[in-house]
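The complex appears here minus one protein chain, its other protein chains still in place.
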Amino acid sequence: MAEQPLAGTAPRVIVAGATGFAGALAADLLWRHPRFELAAVTGRSNHGRALDELYPRYRVPLAVQQLEPERLEGIDAAIVAYPHAAAAPTVAALHARGARVVDLSADFRLRSLSTYQHWYGEHPCPELMSEAVYGLTELHREQIAGAAIVANPGCYPTAAVLGLAPLARVGLISDVVVDAKQGVSGAGRGAGEETTHLSMAGENILPYKVAAHRHTPEIEEQLGLLGAELRVQFQAHLVPLDQGELASCYVTPSRGVSEEELRALYREAYLHEPFVEVAEAPPGTRDVFATNFCRVFAAADGHTGKLVVLSAIDNLWKGTSSQAIQNLNVMFDIPETEGLP
Amino acid sequence: MAEQPLAGTAPRVIVAGATGFAGALAADLLWRHPRFELAAVTGRSNHGRALDELYPRYRVPLAVQQLEPERLEGIDAAIVAYPHAAAAPTVAALHARGARVVDLSADFRLRSLSTYQHWYGEHPCPELMSEAVYGLTELHREQIAGAAIVANPGCYPTAAVLGLAPLARVGLISDVVVDAKQGVSGAGRGAGEETTHLSMAGENILPYKVAAHRHTPEIEEQLGLLGAELRVQFQAHLVPLDQGELASCYVTPSRGVSEEELRALYREAYLHEPFVEVAEAPPGTRDVFATNFCRVFAAADGHTGKLVVLSAIDNLWKGTSSQAIQNLNVMFDIPETEGLP
Amino acid sequence: MAEQPLAGTAPRVIVAGATGFAGALAADLLWRHPRFELAAVTGRSNHGRALDELYPRYRVPLAVQQLEPERLEGIDAAIVAYPHAAAAPTVAALHARGARVVDLSADFRLRSLSTYQHWYGEHPCPELMSEAVYGLTELHREQIAGAAIVANPGCYPTAAVLGLAPLARVGLISDVVVDAKQGVSGAGRGAGEETTHLSMAGENILPYKVAAHRHTPEIEEQLGLLGAELRVQFQAHLVPLDQGELASCYVTPSRGVSEEELRALYREAYLHEPFVEVAEAPPGTRDVFATNFCRVFAAADGHTGKLVVLSAIDNLWKGTSSQAIQNLNVMFDIPETEGLP
Partner (left out) sequence: MAEQPLAGTAPRVIVAGATGFAGALAADLLWRHPRFELAAVTGRSNHGRALDELYPRYRVPLAVQQLEPERLEGIDAAIVAYPHAAAAPTVAALHARGARVVDLSADFRLRSLSTYQHWYGEHPCPELMSEAVYGLTELHREQIAGAAIVANPGCYPTAAVLGLAPLARVGLISDVVVDAKQGVSGAGRGAGEETTHLSMAGENILPYKVAAHRHTPEIEEQLGLLGAELRVQFQAHLVPLDQGELASCYVTPSRGVSEEELRALYREAYLHEPFVEVAEAPPGTRDVFATNFCRVFAAADGHTGKLVVLSAIDNLWKGTSSQAIQNLNVMFDIPETEGLP
């Protein structure tokens, strides 16, 4: 397995930041993708080590290089898997070299500069914000097709917005609480042993960033674009698994909604989406483990009058790396499901 | 360790239903309790097998017997760990023999017969409902002291009501969503492999009983007794751990509440409670693993105006078996913390 | 995804016993296989329920049927995933109808009837034993190609024999201890809550069948065929994960072996095997999770003079279901790696 089964004229893609969880999975998916060539993997550490030594579970034999954008040649696209704020300058450098970029960080996800500044501080490259398209494929497919920069969504917004979009579009959300739970891969490789050591994260349910999670404005902006202008109560929790995420959404509807109307609304909304499954029963995250699927279930609570929407993804796949491949497929006019088992 | 280190004149207690998770832990806590004598353990199966063979982690060498209430003599109290509906007749029989009972089932938790009938159907022993006191020790300590039957709370209501009581008492709850997560011991020993097999429950986040959990009326009734008459949006989830439970409560307050006021309210409410800890940081369930503690944290969200209350317990301990011991201590005028490490 | 992407003239295969872990995975692999048609799934329970309802993680929409061999038509092959002893009569019935069979049970794994009788008791269909070929593909590929019945190996023998074969062939094994560890999927779906409930299996390391595991004769017989006639000390353990198995083999060699000779021996042995990876570092089972790979590592211990061989597989994949597909590929002259991601 020392050679990638690629087509000679396939678009050449690099992964910058391939030593983290998200970048490594993106590299693996590209390596096995029949229509892209994984041209290089770069990282900010571990130069010279093979990626399959760092991640024996993936079988990508390429050595990790230092990223030198000025020396890159013949690269068609890049996936940038850097932390927030570190990503933007790299995205800009790759963009300047003519590569189309899917950025996994939060740097280009928000449309509003002032919202960005409120939650993150100064933006490293505000001039590029207008170039970027929000990469929730199901909502912005057409713009993504022609985009120079795609801002891949956060995993929490992916689950929450796909879960709430059918209600937002028809003006049904009056108020909403999003309680999200996630496996520890979501904290990243370098999150520190207080959070991710199995002896700390195991046998634990840990809420974090109470009343202050930076994914909130991203969810609010996307729901706003769909017509639902409101403040979202969002809370994240870590639970003891590797990959998996559930957003439990509690909606106070603007009017009474019957179970039948609700089910029909969701079936209709996602009828032609290859990666959104409307479930007949409450989904577990195991149902979407290591896939690009989002599985959604909606129910009306006759006792309270509220709506309950459950949206399950694999945070590392649909929530991050496989959605990046889905976007690359769209950007290069490749069938959207290609290379996504 | 073949003999229990008990005092000769200690109250004699039996555990009925000691082969399940809750009963076995209750038996273990009583076996090691310096002030009670574990007189017998009974079960509906496994007669003759020693409890420490069924549960090698506990060191209770008593053999499981068949319960024959009419043959019991000199029993002061019983913990009944039977499933719902099966419990009530056994409680009645033990009560008739003069034993004081802590019932772990839902059979006597509700005060309102019509609410019981609405959620559970016919009540097996409605005539005993007025004898029962709701066993959330922190709320009903004085009544518990003199009660003939104590209805031990469900684990979800324990976490939720202890988390919300300080707000309910001062009329601050206008609306509330309770999103609860729990380890699989909460599903019980005989829940079936679809739910509890490590190959199904592991690497999973599983919502269940959507818009219809029977713990809802118990929470509503207790909040109502504190002055908060409202319908509670409650949703339960199983996560891959053994013991641990977090209730994340999202409160729309009836008026604006500052962070300082909120913190003071909680500190004050639980200042003298030996088993409720008001935390300075969001609690993980690991912080209360294998203890009778409930750890509560409250925060005001300036962005949404809502209040977030996080309440962590061990579902099998404070949520079930150790709270039963806490109640027994109160019932027999023993210091409330005795035998609860 | 309501239709299987199959070729019209593809061999038609059924899975008998598709409601267990092994059968369900085999069905999923066949459903997604580009060269086989999954013609039906049968089970001894859950008739009429769709397999993707029983296993939402798999997307196989076929309904579970009752197996009626006499009514089967146009079936080319079957995978039988029944418990030991229950399998043989079903294998015989399918064989009589002209279907080629891969049997996942132990019923046809041993060549010696007396060995079978010693460990299992009476054989249900001794007359068919000579028809069966042992399905460790790497060892018996040519015979498998023409076999009517393939006895798929146990997961422990798969890991152990692939780990030890290079030494056995050259007469290097004087004595051997095999200490095997496995995730709880290996215990099966219906193993009972004492073994597989997350509250029992979690946070546990559990040795079982001490000094008496039925996989022992299977390992001994296969090593014997390679020239190593000896008694194997075998011990199995359950550890808290879902899928994964490691056989740690401690070999007293018949003569001194240098590290270089050892490494060369293994590299050479598996140079052309698509599914055996000779590792440069000790393999974790996570490296082969959800794959058909066996990853092997061998080292000479200068301190003791012994050899240490570590062999990692996914017990449910290479140890069971994906190896069945590998065998079916060989039986139907399809490239051996087809449909095995």
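Letters are used for the chains, namely A, B and C, taken in the order the chains are written, and counting of residues starts over at 1 for each.
The criterion applied here is as follows: a contact is a pair of C-beta atoms (placed from the backbone, for glycine too) under 8 Å apart; a residue touches a chain by one contact, two chains touch by 3 or more.
Computed from a predicted structure; not experimentally measured.
Checked against the full complex, the candidates A:D76, A:E203, A:E220 or A:D314 give a single residue touching the omitted chain, namely A:E203. The hidden chain makes contact, of the residues A:T42, A:N152 or A:S185, with A:S185.
Of the candidate positions C:W31, C:Y156, C:F275 or C:F297, contact with the unshown chain belongs to C:F297.
Only one of the listed residues, C:L162, C:L241, C:A269 or C:V296, touches the absent chain: C:L241.
Listed for chain A, the residues touching the missing chain in the whole complex are 21, 183-185, 189-190, 193, 196-199, 201-203, 240-243.
Mapped onto chain B, the footprint of the missing chain covers residues 53, 56-57, 202-203, 279, 281, 283-284, 286-290, 341. Residues touching the missing chain, restricted to chain C, are 175, 177, 179, 181, 183, 200, 202-208, 210-212, 216, 231-233, 235, 237, 239-246, 248, 250, 252, 282-286, 289, 297, 299-306, 308, 310, 312 (touch as defined at the top).
Note that in this section only the chains that are shown with their structure count from here on.
The central chain of the assembly on a C-alpha centroid basis is A.
In whole angstrom, the spacing between the mean C-alpha positions of chain A and chain C is 37.
Among the residues of chain C, those in touch with two or more other chains are 202-203.
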